[in-house]
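Right, I'll just put the structure down here and ask away after.
Only one protein chain is missing; all other protein chains are in place.
Moving on, here comes chain A:
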């Protein structure tokens, strides 16, 4: 707040009642910034000094919607350089990884810029996901900007890299689904090699629900028969229905085997699988597996 003269402004005082509830012990700096901000907002002043003040306010509290829309109004009113604004926002994003508003603000700027290529956004998204590869807001923004620019060309290579680094990253699998569904609508999509890719990743981590769920998900989306997976599933569940195993198995594999057996009408075998899940391999969900078994007899 040192760069500009605010001496003509009377900050709006914080008036609390005699018996306040949940008093936050605001710092003097916070009260000063928000007092001045309130005065400028009440006057709807769109100026350089107001612009500077929004930066100070966001550094204190990035969750106040008004500051963001006010800043955007100022950016437009003063004809600020939108590219520079995006650069500024990158720094804020790196300091506030869990904040929602930042990404919403970024969308406003991108729309204002009518950005056509997402190239500009790739380094930031890369850095943010390097820092936290499961950040929900960042993935959400990535999905948005990809859709906005209609540019799906970077996505598969990107998720390949993330899945290679962490095969359990469910955010990456989920993004892969989004990318594949969209890519398949604009170009030829090789379903079989996609399935091969997933199988290889399942072999690396047989208890990984993320990859198994993805495998089932793309079969359903592309209307493929789940029973096609029987041989593959058997490589993970071999003989389990007959010979009990001690040590690591594939729980999701056994679940899929039950699904496949049910689809094939092999109810008895499916029931055996559910019994094993209930009594041995996944006992925490005993009620759920017993319920599934009860559905089996009704089907």
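As a working rule, contacts are C-beta pairs under 8 Å (C-beta built on N, C-alpha and C of every residue); 3 or more make two chains touch, one makes a residue touch a chain; residues count from 1.
Rule of thumb we're sticking to: contacts and distances are computed from a predicted model.
Comparing "Intraflagellar transport 27", "serine C-palmitoyltransferase", "Prenyltransferase alpha-alpha toroid domain-containing protein" or "Protein fuzzy homolog" against the UniProt entry of the hidden chain yields the protein name "Prenyltransferase alpha-alpha toroid domain-containing protein". Hidden from this view is one chain, which touches chain A at 12, 14-17, 19-27, 30-31, 34, 38, 41-42, 44, 60-66, 69-70, 73, 100-101, 103-104, 134, 136, 139-140, 143, 168-171, 174-175, 177-178, 205-210, 213-214, 216-218, 220-221, 245-249, 251, 280-288, 291.
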